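A single protein chain has been omitted from the complex, and every remaining protein chain is retained in its original position.
We call the chains A, B and C, going by the order they appear; numbering starts again at 1 in every chain.
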Amino acid sequence: MKNIRLISVILFGMFIVMLLISAETISYIQPDNVTGAVKDTGAINVIAAYYLGYRLFDTLFEILVFTVAVQGVVHLLGHMPTLEQHKPMREKAIIIYTDLIFGASLITGMYIAVAGHISAGGGFVGGIVGATGAVLVFLTMPMEDIEKEFNHTYMAIWEMCILATIFALVLLPIFIGMYPMKNFLPLGTPGHIVSGGIIPIVDTLIGIKVLIGAVTIAQTFIKHRGVF
Amino acid sequence: MIYIAIAVVIFAIGGIGIIWKDNILLKLLSLGIMNAGVVVLFVSIAGLKHRIPAILNTNGPYADPLPQAVIITSIVIGFATMSLALVFTMLISLKKGTLSSKKLQEDIDREH
Amino acid sequence: MEIVLGIMGIVFAIGVVLSHNPMRAIIFMGAFSITMATYYYAMGAPDVAMAEATLGAVFTTFIYIVAMKHRGSIKVAYIRKEPFFYRTREGFAGSEYHLLKRFADKNAMHLEITRIAETPSHKDLQTDRSFQFDIICGGLKDNLSLPGYTPLPYHLRGFAIYVKTDSEDIYESLEDFLIGDSDEEY
Partner (left out) sequence: MSIDIHVYPSLLTLVPMLFAPLFLLFRTKVIHKILATLTVLLDLLIIYKLMLAMPIDEYTGGWILRGIHLRFDNLSLIYTLLFVTVIGTSWISSFKKNYPPLFYFLTSILLSTLNTSAITLDLFNIYVMLELSSIIAYILIAMKENWKHLWASLKYLMISYFAFTMYLTAVGLIYMHTGTLDITRISGEISPIIASMLIVPLLLKSGVFPVSMWLPAAHSLAPTEVSAILSGSFVKMGSIVIFRLTSTPILKHAYIPITFIALLSALIGVILAYNESNVKRILAFSTISQMGFVLAGGPIYGSLHAFNHGIFKSLLFFTVGDQVEETGHYDIKALKHAKFPMYRYIFLLIGILGIAGVPLFSGFISKSIIIHHMPLYGKIALILASIGTVASMAKLASIGYRKSILKIPSHYLIFATITVFVGIKYINYALSSWALIESFIVIAIGLAIFLMLHPKHIPRILEKLDIMVIEYMLTLISMWAILYIQR
């Protein structure tokens, strides 16, 4: 077995060397991907203009990848025995601080999500930032409380509702005679928070959806593995 | 061009890790490194000529926004695959008590 | 600046691949992700940097650590015998201890170690229903008769580690580990 691995490593090494040689010969001319993007989508962050405008199609699948992974993790770990008792930290000070951090991270996350079209960030990052605060709260809560407050079934319902809303929003333009995935709302003045048509709306929806999804994953892992 | 080389080297380290490691968890970490190598490649391509992020309240010339926009998708895909793979690993180690890929393969062989 | 960050990233990546202990590899991985996020920022890709920092560095590391912890424990009983298994002020030591520790690290388990008397009685080894320990060690000869345990000889001739007869999985994987191809992954 060791010989086989050695051979594969050698083959892989050869391949990498060839790749390096051929990559070094590529001449690169930067294509103009910036001009006109603001006029088309109304988002001054051109990356967001691509992410949620021109290439929204990819992003829809990206959301689906995340959702599929969340549902897969919940389903597969659902039958696993809860190995060890989750031991929360119940000191008053820690509880207060984690609650404060949770609030702060939610607000930060929401801001990052909503302002995705005028600054760096976006729905995905915002959602994960919010979820990080929620994970801290999990450390201080007994498992029953977590299951009561962040109920799986409710969270799944919300997640699916938001998912369906995003897809419906994307399909809506065909009823008014436009291409699907067209930015059909008024674009507004570029640079303002209310601009960019559907981009901030989709960003916010993605943010909430990813927040719920990430919280679900974290909760499932903690439930079945414990943290400390 | 050194940036492309950095990306390819990180990619190569991840690939060698996948091939060489026996422990499934370490294999998965190597997969993560390999994915990061590709992200570095795309970001390097975007920033090969100019390094100012394409947010139009600054003055250009800007970095290429398209590779940056698409590669975020790849990061998310990497995360999703990793978390699923980790769940598989956890379940396997719960059922078999081992994380060695060689041992698992031998057990599969023995059943036939 | 960017090149320095890139080379730091390469170093951390090598660190991940070279470390034997999964926990250490995960910590290297976190460092690698953070370095890479900084690199992306320096290359003019703040969106990618934020995605990597939150998803790659924080959330993935968290999930790995949670998945790593408490995979399970091996209950070890030892008889104190100086070069094989003993306790110093810093912790446990001895050749058999290091062997077991390496085995446990490799499978991401942790050892629950109990000391027992030199000639373990039936009662020491047994709780109400089943045998209490997965492994008994500490310089035992391979011809002892400990009911419920199977001897597993290792590279020191004449000595053995006793593994609970019910837990075949531990027996097999430990046997593979001891046969000597345990160094393969490194």
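The rule we apply is simple: contacts are C-beta pairs under 8 Å (C-beta built on N, C-alpha and C of every residue); 3 or more make two chains touch, one makes a residue touch a chain.
Everything quoted here is computed from the prediction, not taken from an experiment.
In the full complex, the chain left out of view touches A, B. Interface residues of chain A facing the missing partner chain: 1, 4-5, 7-8, 11-12, 14-15, 18-19, 22-23, 25-31, 33, 37, 40, 53-58, 60-62, 64-65, 67-69, 71-72, 75-76, 79, 156-157, 159-161, 163-164, 167-168, 170-171, 174-175, 177-183. Touching the omitted chain from chain B are residues 4, 11, 15, 18-19, 24, 27-28, 31, 34-35, 37-38, 41-42, 45, 48, 66-67, 70, 73-74, 77, 80-81, 84-85, 88-89, 91-92, 95-96, 101, 104-105, 108-109, 111-112.
One rule holds for everything that comes next: only the chains that are shown with their structure count from here on.
Arrangement of the chains shown, judged by which pairs touch: all-to-all, with no pair of chains left without contact. Think of the whole protein's Cα atoms as having one middle point; the chain whose own Cα middle lies nearest to it is B. Set side by side, A-C and A-B show the greater C-beta contact count at A-B. With centres taken as mean Cα positions, chain C sits 33 Å from chain A.
Residues of chain C in contact with at least two other chains: 45-47, 51, 55, 59, 63, 67, 72, 181, 184.
Residues of chain B found to touch two or more other chains are 16, 20, 50, 53, 55, 62, 68-69, 72, 76, 79, 83, 87, 90, 94, 102. Remark: chain A residues 1, 5, 8-9, 12-13, 16, 19-20, 23-24, 28, 30-31, 33-34, 37-38, 44-51, 55, 58-59, 61-62, 65-66, 68-69, 72-73, 76-77, 80, 118-120, 122, 124, 190-191, 217, 224-225 touch chain B in the complex. Interface residues of chain B, counted against chain C in their complex, comprise 2-3, 6, 9-10, 13-14, 16-17, 20-23, 25-26, 29-30, 32-33, 36, 39-40, 43-44, 46-47, 50-53, 55, 62-63, 68-69, 71-72, 75-76, 78-79, 82-83, 86-87, 89-90, 93-94, 96-100, 102-103, 106. Residues of chain C that touch chain A in their complex: 45-47, 49-51, 54-55, 58-59, 62-63, 66-67, 69-70, 72, 181, 184.
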